[in-house]
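With one protein chain held back, the other chains of the complex are shown just where they sit.
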Amino acid sequence: MVVGDISTGTEVLVIGAGPGGYVAAIRAAQKGLDTTLVEKDAYGGTCLNHGCIPSKAYITGANLAYDAGNAEEMGIHADPAVDMAAMREWKDGVVDQLTGGVEKLCKANGVNLVKGTASFKDESSVRVAHGGEGQGSETIEFEHCIIATGSRPMQIPGFEFADDEVLSSRDALGLEYVPNRLVVVGAGYIGMELSTVFAKLGADVTVVEMLDDVLPGYEDDVARVVKKRAESLGIDFHFGEGASGWEDNGDAITVTTETEDGEESSYVADDVLVAVGRSPVTDTLGLENAGLETDERGFIETDEQARTAVEGIFAVGDVAGEPMLAHKGSTEGIVAAEVIAGEPAALDYQAIPAAVFTDPEIGTVGMTEAEAEEMGFTPVVGQFPFNASGRAMTTGHTDGFVRIVADEESGFVLGGQIVGPEASELVAEVALAIEMGATLEDLAATVHTHPTLAESVMEAAENAMGQAIHTLNR
Amino acid sequence: MVVGDISTGTEVLVIGAGPGGYVAAIRAAQKGLDTTLVEKDAYGGTCLNHGCIPSKAYITGANLAYDAGNAEEMGIHADPAVDMAAMREWKDGVVDQLTGGVEKLCKANGVNLVKGTASFKDESSVRVAHGGEGQGSETIEFEHCIIATGSRPMQIPGFEFADDEVLSSRDALGLEYVPNRLVVVGAGYIGMELSTVFAKLGADVTVVEMLDDVLPGYEDDVARVVKKRAESLGIDFHFGEGASGWEDNGDAITVTTETEDGEESSYVADDVLVAVGRSPVTDTLGLENAGLETDERGFIETDEQARTAVEGIFAVGDVAGEPMLAHKGSTEGIVAAEVIAGEPAALDYQAIPAAVFTDPEIGTVGMTEAEAEEMGFTPVVGQFPFNASGRAMTTGHTDGFVRIVADEESGFVLGGQIVGPEASELVAEVALAIEMGATLEDLAATVHTHPTLAESVMEAAENAMGQAIHTLNR
Partner (left out) sequence: PAESSAKGGRVFAAPSARRLARELGVDIATVEGSGPSGRVTDADVRQAAEAGEAGGETAE
């Protein structure tokens, strides 16, 4: 245990052990660099501890309980009882195993692990405060630094996460009970994923959203599939309303909203989940001591090599801007590490896929039809509805479709939008197609296993070519 | 309604409306050819009516009921009751919708549909017998013919499917009850899929297999994952035993087996399912009248254009040889139709993926390590176990692994073997990689969504390159 301020040096210092940071640290160590990873909290960051992993665990549990309880049509009669505390324990077990794994992988690759909170002293050293009494601090000098401090949930005026009834996504993923009535503020992907979980587990869910639709950023017809299904699960949507405050009524709370025109509404609930976005953690790092600035939203600007404006300092993951997704951070982390190791690495991917784990899932990658047009392509589009997929029918989940966007002239695949069962997995093939410079014909001529959902990708490509077998062509 | 023998002509005659035949007919019609499709039974063939689709429907139902009943660890308490007659009805509904869809698609594309049993009169005409009294027959003259009459389950001496207690796969997929005790003869993919279904639905399943392992044709470590899981579901395996006979004891039956050394065993059961393979339907077609021959197993030999030895006659699907898989048949059907239309089509795919929908699933495509060696490559292999996948852990299904086989020198991806959750879907990306001539680096550099099972494909590629993040490298 280090007491007092001693000083050490490292070739690569990584701040933050989320999917941006720990991946960067492992790759840097693999490249033979002396690497130190500082983490103030838990290995795996937001993603493993309070984000991707716990949310997906609950989604599995909620789906299983809900599906089994609603499968009379399949001849299955069940009335599952969910013990939320036990589900949480299972989730915690999954998280522990993964975060333990991250720590082990770091060590096995030779990464030096330091527990504490780092802040810049200058452009070549940080001070690491070891949490807890008498644990002191240390100074670490670095040749290269990778900032990967991630993001935190945004608060809105009148709603403090410190209050028991006001839940951040992190709080919601730690509940030991299912609220009877839950108000969710924000219909972005986190709000929609968690609304679906709680609705399936039996909560009366009301979603309040300032904008006029769910899942901003996704095309209307994609978002509509998810919204319709959410409504059929009993989720009540109120668009064009901003949450303005809440009060405690003893037994319950009342959440007040306001439209742009000042019209008020109020909703009685047990808890309110605020999921209105996340902001980068760049305000507690002493960036100014290193000569670094952020943009007005708090992001650190980086180039194709994940370099910041300051020589030797890199930024990856949520601090480096949108999309704030785990795999974007990991990709940047790998590039930063390889660049430091002197390799010709660059963020030259053509597309970053994104998934929303609602019911049904969404998986998108590359350009939409509108984006392709904007970029100067003449897009050709093919589509295949899951209700025409034999595999989808045998799973009982037939909402949604696969859409493939390509360049008419060359046939190159430019993008894909999938909403439906396993969309998060299916998008992987489209991502590979885009990266490889595959054409519609390449997708269509690749033999796809029957009966699979992945056949729908092939069918959508064939539809774009005017030669689909299982749909009528345009 | 046609009575008596009248004569019509068609440019393309397709015999059999399974996935080989109906796909061929639709593509031929799309190419502007006057196309006639003769089917004696139900549209969609074995696959839609008695194969792929019904089996996958039951697998979904059995998985849901089983998983929900075994999820205490997740905090879900349920004791699902399965009404097999209702599950069958649901399955029938799925089948009806799909077969109705096939019929509609054929019509919409302009295919002439003829109900009846075709047999060759000579090398340019068939006689179609319309089933049922007074329906007569007709002669159809063709310029081109595509034979797609599929396959039927093999019988073994002493076991007649005509007997109630002796089930073919088709019979098993039509049961209105779950047998208390079921003996399954044959541990190939059909036997294993159905054993798993019935075991999960509560049957005591005993599998008898002449060979010494499950799933011949799959690598040992792949088959082992499925076998171990099957055993944990209570399935009792007996290898090296051939079923020699059975007798009815009134209340139950006794199935007798014999080892090579003549050692006998017997198993008491309610029903016995015989799933020992399928033979092509080529003996009832009057092939000799067209001058066509079959090999000793009954298959019709075809070339790269799906042509038989007789000018103008093509054969596709199960009649044209292994692998007897729906998507192989459809691919051949498309090629045959395009060749007839005068296009430069050919069966030039690099690999046909295959899936087994056991628990967990298997998905394979291209070469195994051993096959790559045989072909003169120096294979390099990477692997990723699903118990290290965050997504797999959140689904509660972590058995199995992804393996990627590549050529060491060039890095070209040669094959993939996946056993684990959604393996049937995940293999699609590997198939595209193989068809595109993608390298390990291409797979590794394609950004994969977190958290997904598809990340495991990327991780396996990275492992082969010696730079995996989430496993230790070799």
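General observations
Residue numbering begins at 1 within each chain, and the chains themselves are lettered A and B in the order written.
Following the convention adopted for this analysis, a residue touches a chain if its C-beta (ideal position, glycine included) is under 8 Å from a C-beta of that chain, and two chains touch if they have at least 3 such contacts.
All figures in this text were calculated on a predicted structure; none of them were measured in a lab.
Contact with the omitted chain, checked across B:Thr99, B:Thr398 or B:Thr439, is made by B:Thr439. Only one residue in the set A:Gly100, A:Gly437 or A:Gly466 touches the chain that does not appear here, and it is A:Gly437.
Of the options A:Ser232, A:Thr284 or A:Ser410, the residue whose C-beta touches the omitted chain is A:Ser410. Of the candidate positions A:Thr8, A:Ser119 or A:Gln350, contact with the unshown chain belongs to A:Gln350.
Chain B meets the missing chain through residues 411, 436, 438-439, 441-442, 445-446. Although one chain is not drawn, its touching partners on chain A can still be listed: residues 344-346, 348-350, 372, 375-377, 407, 410-412, 414, 435-437, 439, 442.
To be clear about the criterion, only the chains that are shown with their structure count from here on.
The rotation that brings the Cα trace of chain A onto that of chain B spans 180°, given to the nearest 5.
Averaged C-alpha coordinates put the centre of chain A at 36 Å from the centre of chain B. For chain B in complex with chain A, the touching residues are 19, 23, 26-27, 30, 47-48, 52-53, 56-57, 59-61, 64-65, 67-69, 71-90, 94, 97-98, 101, 105, 108, 325-328, 330-331, 334, 349, 351-355, 363, 388, 390-391, 393-396, 422, 424-429, 431-433, 435-436, 438, 442-443, 445-455, 457, 467, 469-470, 472-473.
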